[in-house]
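Dropping the structure in here first, questions after.
Of the protein chains in this complex, all but one are displayed in their positions.
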Amino acid sequence: MDQRITRLRDRIDEINLDLLARLSERAEVAEAIGRLQTELGLSHYDPMREQAMLEVLVAANRGPFTDAVVKSLFKQVFQASMQLEQEQDKSRYLTSRHSHVADTVVYVDGVPIGGDHPPVLIAGPCAIESREQLDAVAAFVASRGVRLLRGGAFKPRTDPYSFQGLGLAGLQLGRSVCDAHGLAFVTEVMDAADVGACAEHADMLQVGARNMQNFTLLRAVSRAGRPVILKRGLSATIEEWVMAAEYLLAGGNTQVVLCERGIRTFERFTRNTLDVSAVALAKLETHLPVLVDVTHSGGRPDLLVPLTKAGLAVGADGVMIEVHPNPAVALSDNKQQIDFETFDRYLEATMYHGRLSPGRTELYGAEG
Amino acid sequence: MDQRITRLRDRIDEINLDLLARLSERAEVAEAIGRLQTELGLSHYDPMREQAMLEVLVAANRGPFTDAVVKSLFKQVFQASMQLEQEQDKSRYLTSRHSHVADTVVYVDGVPIGGDHPPVLIAGPCAIESREQLDAVAAFVASRGVRLLRGGAFKPRTDPYSFQGLGLAGLQLGRSVCDAHGLAFVTEVMDAADVGACAEHADMLQVGARNMQNFTLLRAVSRAGRPVILKRGLSATIEEWVMAAEYLLAGGNTQVVLCERGIRTFERFTRNTLDVSAVALAKLETHLPVLVDVTHSGGRPDLLVPLTKAGLAVGADGVMIEVHPNPAVALSDNKQQIDFETFDRYLEATMYHGRLSPGRTELYGAEG
Amino acid sequence: MDQRITRLRDRIDEINLDLLARLSERAEVAEAIGRLQTELGLSHYDPMREQAMLEVLVAANRGPFTDAVVKSLFKQVFQASMQLEQEQDKSRYLTSRHSHVADTVVYVDGVPIGGDHPPVLIAGPCAIESREQLDAVAAFVASRGVRLLRGGAFKPRTDPYSFQGLGLAGLQLGRSVCDAHGLAFVTEVMDAADVGACAEHADMLQVGARNMQNFTLLRAVSRAGRPVILKRGLSATIEEWVMAAEYLLAGGNTQVVLCERGIRTFERFTRNTLDVSAVALAKLETHLPVLVDVTHSGGRPDLLVPLTKAGLAVGADGVMIEVHPNPAVALSDNKQQIDFETFDRYLEATMYHGRLSPGRTELYGAEG
Partner (left out) sequence: MDQRITRLRDRIDEINLDLLARLSERAEVAEAIGRLQTELGLSHYDPMREQAMLEVLVAANRGPFTDAVVKSLFKQVFQASMQLEQEQDKSRYLTSRHSHVADTVVYVDGVPIGGDHPPVLIAGPCAIESREQLDAVAAFVASRGVRLLRGGAFKPRTDPYSFQGLGLAGLQLGRSVCDAHGLAFVTEVMDAADVGACAEHADMLQVGARNMQNFTLLRAVSRAGRPVILKRGLSATIEEWVMAAEYLLAGGNTQVVLCERGIRTFERFTRNTLDVSAVALAKLETHLPVLVDVTHSGGRPDLLVPLTKAGLAVGADGVMIEVHPNPAVALSDNKQQIDFETFDRYLEATMYHGRLSPGRTELYGAEG
């Protein structure tokens, strides 16, 4: 290495340490200001103060940095101080692993979801259509060991003239049929005005993908005193999804389960694309249980088994799946719901020793 | 051409005409059934009847088509009959040009939007922050000929701890400042429970992109007796957007204006991507006025002029734009709102003879 | 049910069977024409003939279908006949399970990929940078049981001034280092002109995501006499990906391995999104082995383990992963490559009884 470069690098090293000392001092002063602001009930972020500081710095700038670079650099410095406060502030994000290290376990009528508990299976029809239909499904899935029944009384439909669900009558049917078969009742709520009725009849509420950022609904659900499933929006980023959960926790409801249900992509062979990275990252970044909805993500019966295995392999705490006595005549989701025989084949392919399992365990075990 | 092929093609031609005769007869019988069903108050679509017919056909199939092809083909035949009924049914889609050929003109406090009226400009701050801020904007834009002021009292925010708007106080400010400057007041409503208050204070309601499929809100807004702007969702297809508008019209509100505000794409140089095809297709498929929101679609001040011109060139009936006295200290959308001086430059670049214009008219005119 | 409806439905049933008889006869005549066309070397698809038939039918149409519906319906009939020929023609798609039911097993220097063979692990640096670097990786991964080394001599780079790889010198290094450690050498080829040199030095060629539809390159690679990995394009549909593989098989190369490496989505927490449905569907629709590239799909070391498990759970035949002696100073992909220590932790988390495994097998096994 050329000696001239070595000498100049030594000078850089000195300046670096000097910068560090001053940046640290600056951070300490900023912390002191922050404590005073908290004490005085003032906002910590003051964009006009930042603008004033930048103007002084630009006025003092003699190069070689352009004014734009000086501004950008000091914005980083300001942000680093803010970041410092935010690190301490991460506790304010109630969804974050920083604020709550241990896995949250959500209990629905005594059934645990999350933590080290075995993956849960939530099964049932897309929509509640009649007592006969719901009773048939409930009897069947209960006989297979399922403990949570899903069924929609309010259905979000793109077309205003499509079947919109049985409404309150559907809620009553759901409650009564679940009671008859010893099942917990999970149902979607679409409207802040319906939260009371849904919470009265169901054991667990679901906020659908289209409503992920319906902040009014989130606030109402957070106060309903029921565990909640929060589905990810079709084009939502993971951060937006977690922030939506934050609305629920911020309102006082800690019994929140996330559910990945496929994102919109360009693929035409599938309805949506199950995003397993999102499941893995939701488990890393939050302490909440995470489900995969294998019916809506693929939209194809032949993908139910592989998507279930993939979801479990990345750590999902359970699976949602749609079952119907006669999918061909269902009032919604005709092509996606499966019949009882297909459900039995599904269980055979995904269960091992009475639990949902990601891998052909026996195959691997056989070689040991 | 080989003679053998010619002879076989003659046979095909005979069969084609024979098929046509039978398909037409079948359609007439289906129509007769449809009329009876209407008379008896029965649903026209009967999936179990379709299934039964398919089973009979598959049982009778002796090849060469596989059963799957037979089913697929007859589903097409069934659908053609349904399509026939739906053609007659297009009148039920109130948004469709089929049911309403002429352009709808929406009047907001006497200002027309749509039809042959010149493009309208809706300007104002992202959020209403204070009387001083709103008054400054209102005085300024009114002096530039703007007649509709936008300003949010309820702000949808990804993060539950961000500034969420002034709420009712914001509505009151908006009403009072607009009255003082002779402006119409346009504001976003996020919650069915707030529709009454918003309709009382504002001249025009806006349903935001995140709420495009909040069907409860759509129903409440459709009954509010105010003209509405319906923004397109970030990843909504054009069909989903038009169906959301159908909810508004189905509820009795015909004063609906669509607004394209950019779709989510992979591009990182822009916040969203303005979809001008969607504007053109919304004008072709519906009779409703269509706006472009040039602030949110690009997310960059340097794109405001080109996106305005592009929107107008494809036939948009107006433009939404955010203006703030001091964007650097705005409580939301800091980087997107423009100040007064930039707004004046924007007007200079987009106005011609007192109207918003897509092209550098004088340049082309000069050559004539 | 009303008797009038029942009688009309009986008439529909008769017409249905009549239509079936005529459609079947039509299909037989069309098949006969197809055989003659094959005999005479004529194309089967003749759009002018179709147009002429449609014109005759429209001229004969007396309602109630509109002309548009008649055209649409007969296009379905034409397509059904074509579909019949295509079913028989599926054999022409060499990638299809219809033409080749059994899993293809690809052998690379004696190492099998696909079928019932245990999942393969292909590891190595993004780019070959120097003999020291490559030798260190090769020695390390060979000591861990890896048998295929990946390393790029030609690097596709967005910026023309970025490091573009060592070229021929890199190929020679790869060959020599792999020979020294008993490894097979896998390398990317970007240019039809380089296929000869790459095939001479490497045991397996790779076509990268950006070149998935570089048809010239596909044709050259199909003639190179080496097994090939074909990566899926960043926004390619599954059908486009399989059709690209068809180019390779059509040129005579049956030793083709597909590789899913993540698709472009809106997510900003990950570089790309691993599409596990695509892996499952590629296994269903084709007989080719399928890999997952866990480095590029997530772009994050903390996702390597979950994405590996998800890939294996849906049936992937192996995994590609990037390893570098000192990722911080790598000439490309700094943030994605992992060091030796991390690789060991990766193996510990994903291996069971000496094989890559999707699930925590022992956990489930323990309960039996």
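Labels for the chains are A, B and C, by order of writing; each one numbers its residues from 1.
Rule of thumb we're sticking to: a residue touches a chain if its C-beta (ideal position, glycine included) is under 8 Å from a C-beta of that chain, and two chains touch if they have at least 3 such contacts.
Predicted, not measured: the structure shown is a model, and the values here were computed from it.
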item	value
Listed residues A:76, A:130, A:143 or A:162, member touching the removed chain	A:76
Of B:24, B:99 or B:265, the residue in touch with the unshown chain	B:265
Touch with the omitted chain, as defined above, among B:142, B:280 or B:347	B:280
Absent chain, residues of chain B that touch it	235, 237-239, 263, 265-270, 273-281, 284, 297-298, 302-303, 306-307, 309-315, 352-355, 357-359, 361, 364-365, 367-368
Residue numbers in chain C that touch the chain omitted from display	47-48, 51, 92, 156-161, 190-193, 210-211, 213-217, 234-235, 239-240, 243-244, 246-247, 250, 264, 328-329, 334
Those residues of chain A which, in the complete complex, touch the missing chain	2, 4-5, 8-9, 11-13, 15-20, 22-33, 36-37, 40, 49, 53, 56-57, 60-66, 69-70, 72-74, 76-77, 80, 83-84, 87, 264, 266
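Note that in this section only the chains that are shown with their structure count from here on.
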item	value
Most remote chain, CA-based centroid, reference being chain B	C
Whole-Å gap between the CA centroids of chain B and chain C	38
Rounded Å distance, chain A centre to chain C centre (Cα mean)	30
Whole-Å gap between the CA centroids of chain A and chain B	29
Numbers and ranges of chain B residues touching at least 2 other chains	264
